[in-house]
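Here it is: the structure, laid out below.
Apart from one protein chain that is not included, each protein chain of the complex appears where it belongs.
Order of writing sets the chain letters: A, B and C. Residues in each chain are counted from 1.
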Amino acid sequence: MRRSIRIQAEAFDPLEVAGDLHRDNPGVGAVVSFLGLMRDLNQGRRVLSMTLEHYPGMAEKALRRIVEEAAERWPLQAVSVVHRVGELRPQDPIVLVMVASSHRGDAFRACEFIIDFLKTRAPFWKKEQTEQGEHWVEARSNDLASELRWRARDDR
Amino acid sequence: MRRSIRIQAEAFDPLEVAGDLHRDNPGVGAVVSFLGLMRDLNQGRRVLSMTLEHYPGMAEKALRRIVEEAAERWPLQAVSVVHRVGELRPQDPIVLVMVASSHRGDAFRACEFIIDFLKTRAPFWKKEQTEQGEHWVEARSNDLASELRWRARDDR
Amino acid sequence: MIKIRYFARLREHLGTADEQMALTPEIRDLAALTEQLRRRGGVWSEAFGGEQSVMMAVNEEVADAAQPLRDGDEVAYFPPVTGG
Partner (left out) sequence: MIKIRYFARLREHLGTADEQMALTPEIRDLAALTEQLRRRGGVWSEAFGGEQSVMMAVNEEVADAAQPLRDGDEVAYFPPVTGG
């Protein structure tokens, strides 16, 4: 399985990442991707910008582990994860998870698994700048619930 | 909700479609996409090329209906479906389903719903050209099972 | 008159893509039309003899055998779909 994991302060073009995934890989029948974008509104507050902090080294390691776990659960042909850090503006891509497989069910399952675990396991933290000042984003219990779903079921 | 449904003989660039979906739409937090690609191998046979026939008029109508049904089930901000017809080669994109929503769970659910129903309801037919001659692709019982899943559960 | 269209394997098997047919009182629904086509014999009885499943649409909407037919309708017969 091809793997690519990138953490970067530079903006990325989701469109370029997509092209790299299935090119020259004629066994790939399905590519499912998740793109997380910065919204201009969070819990009713207008957000002007966002700063993403991470734990260098551990963040890469956590993402690699999540990708390996997905590859053990489903037959995958390629996975690409790109995560921004640093300063972001509304509409900026934050994260892109892209999974290529022979069949669509496996690709859907693996893509959602990776983003669900990324949200609860990978050491990234968001700070929002609003008109009322800045604050750290609180972890959402929803995200924990999404992760826990995967333990209760077997989607292989 | 923005809708775009295209059926075309011309090749499409998944990368361009993606860009159109969330641009100038800062409430979009999640874009999930499914890209179906032509494989060079199907059920053990090497496939040289493929011809996709459709029922003009009904195909568009069926896709519109599936998209509307998804939009009734989940809060979506934009949906784009592009489906190729005519001659295709291995690695060519066949279909792209792209769904934008505020939250990722809704986008994942709606995207998979649309492709599952497209596979069983939209009037397209594949004919494969192999070294042993050409033949019509048989409908897969798997696809019917995928559609039936959505009736048994409520993912709203 | 109604228009009947055939697609994919069915179109090739029957050797025709579409035809016009006068709507007689006996052809009140899809079941009756299908039976009439089957009685043509040869490839028609093969195609509509029930060995391979055939889907039907009336005016671009999937329909079942009980669907009534009206003058001007467009009927379509085709194999299970395999797009995507």
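In this section, contacts are C-beta pairs under 8 Å (C-beta built on N, C-alpha and C of every residue); 3 or more make two chains touch, one makes a residue touch a chain.
Fair warning: this is a prediction, and the values are worked out from it, not measured in the lab.
For the chain that is not shown, the touched chains among those present are A, taking the whole complex. The missing chain lies against chain A, touching residues 36, 52-55, 57-59, 61, 83, 94-95, 115, 118-127, 136-140.
Everything below uses one rule, namely that only the chains that are shown with their structure count from here on.
One finds 22 Å separating the Cα centroids of chain A and chain B.
One inter-chain figure worth recording: chain B and chain C are separated by 27 Å, centre to centre, where each centre is the mean of the chain's CA atoms.
In terms of their C-alpha centroids, the spacing between chain A and chain C amounts to 48 Å. The set of chain A residues touching two or more other chains is empty.
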